[in-house]
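Here the complex is missing one protein chain, while the rest keep their positions.
Letters A and B name the chains as they come in the text, with residue numbers starting at 1 for each one.
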Amino acid sequence: MRGFRAAVCVVVLAASASAGEIPRAERRSGSDFMSRETRAMQDDDTANPGMLWVLEGESLWNKKTGDAGRACAECHGDARASMKGVAARHPAFDATRGRPVTLEQRVNVCRTERQKAPPLAYESRELLALTAYLARQSRGLPIDVATDQRTQPFLDAGRATFYRRQGQLNLACSQCHDDNWGRQLAGNVVPQAHPTGYPLYRLEWQSLGSLQRRLRNCLIGIRAEPYEYGAAELVDLELFLMWRARGMTFEAPAVRP
Amino acid sequence: MASALINVPPRAKRGEIIEIKTLISHPMETGYRRTQLGALVPRDIIRLFVCTYNGTEVFRAELHPAIAANPFIVFSTVATESGTLAFQWTGDRGFSETESVAITVD
Partner (left out) sequence: MSRNTSRREFLLTAGGAAAGIGLASVIAVEPVRATPATMQEAIRKVVGPARVNPGRVKLELPPLVENGNTVPLTVKVESPMTAADHVKALHLFNEKNPQPDVASFRFGPRAGRASVSTRIRLADTQTVIAVCELSDGSFWSASVNVVVTLAACLEDA
């Protein structure tokens, strides 16, 4: 069983002492661990499959929707200007909800409250297209989630999840991604797990997908019960991961193996 | 899905060889995958891609399930005259998609 074989590999690797947070100078994006060919796929907008979703997102941005008959563009204008940097700042604190929300949740807040339209389902084609289009507007900018006393408890909860052993394999995220990044796990290189390019086109999925999809897959990989899409645990973890990647260049829509 | 992403130089010199990049959204379901309950997921692929230049066919690709999802095809053609490059993808379940791009040849 693949999961078991992975466990044997990691138990051997994790014999070394915990390394703690990766120093800033050593922080590397997942794209640094990819082959030249996969990197080339990401860097060329005429060849990056994620761009199919970005283009659809652009047309959805301009499409009137909901009972209010409003397009995103009506309030926000040209996304190239108004949405610049937004994806690189999410998850962001939402005062009404009293907690951080992801970009996906922010889109749905606008849809339900301003456009009077039903929320888009997680991992639906439209939500992926819109978030891909928004994320594209932050490409090249540094990741910069705000941390203050309002977001601190959620950041701490996300950090606790990252360092907590989970699942039947009893592994914490940090054991692979802090302590053993750069080494091989059954033929794949273990990346540092910085969400520098979401939503991204994953070759394994043959489709674009969100960070929460990837996190759920990792949880399944260590044989833990995956949190539901939109669960507080996942949002807090997303906030922590973005904070952990602070200052790194945003490269959405990325391509990953 | 924005169905297709096509990249053609908008202008070229007569006789110049131009490179055309095409990317179309399609799952290219192989017909070999099974659901958790064992049922075969039926094949659903693009089988044929044709490029015509002012109506004359200049390139054709016959595809099988081994072509990756969201088929990406890059090929060349000689810029002979101004006009329209038309691209057509056809496949299983009556799939048919056409796109056209204008080109100016000096």
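We adopt the following convention: contacts are C-beta pairs under 8 Å (C-beta built on N, C-alpha and C of every residue); 3 or more make two chains touch, one makes a residue touch a chain.
If you're wondering where the values come from, they're calculated on a predicted model, not measured in any experiment.
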Out of A:40, A:75 or A:121, point to the residue that touches the absent chain in the complete complex.
-> A:40
Any idea which of B:5, B:73 or B:103 touches the chain not displayed?
-> B:73
Interface residues of subunit B toward the undisplayed chain are 17-18, 30, 32-37, 41, 53, 56, 58-69, 71-78, 80
Pick out the residues on subunit A that sit against the missing chain.
-> 1-3, 5-6, 34-38, 40-41, 185-188, 203-206, 209, 213, 217-218, 220-222, 257
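Everything below uses one rule, namely that only the chains that are shown with their structure count from here on.
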Find the geometric centre of each of subunit A and subunit B from their Cα atoms only, then give the gap between the two centres in Å, rounded to an integer.
-> 31
Residue positions on subunit B within touch of subunit A in the complex are 1-3, 5, 7, 21, 23, 25, 27-28, 68-70, 72, 74
Over in the complex, which subunit A residues touch subunit B? Could you list them?
-> 46-47, 49, 51-56, 58-59, 125, 129, 206-207
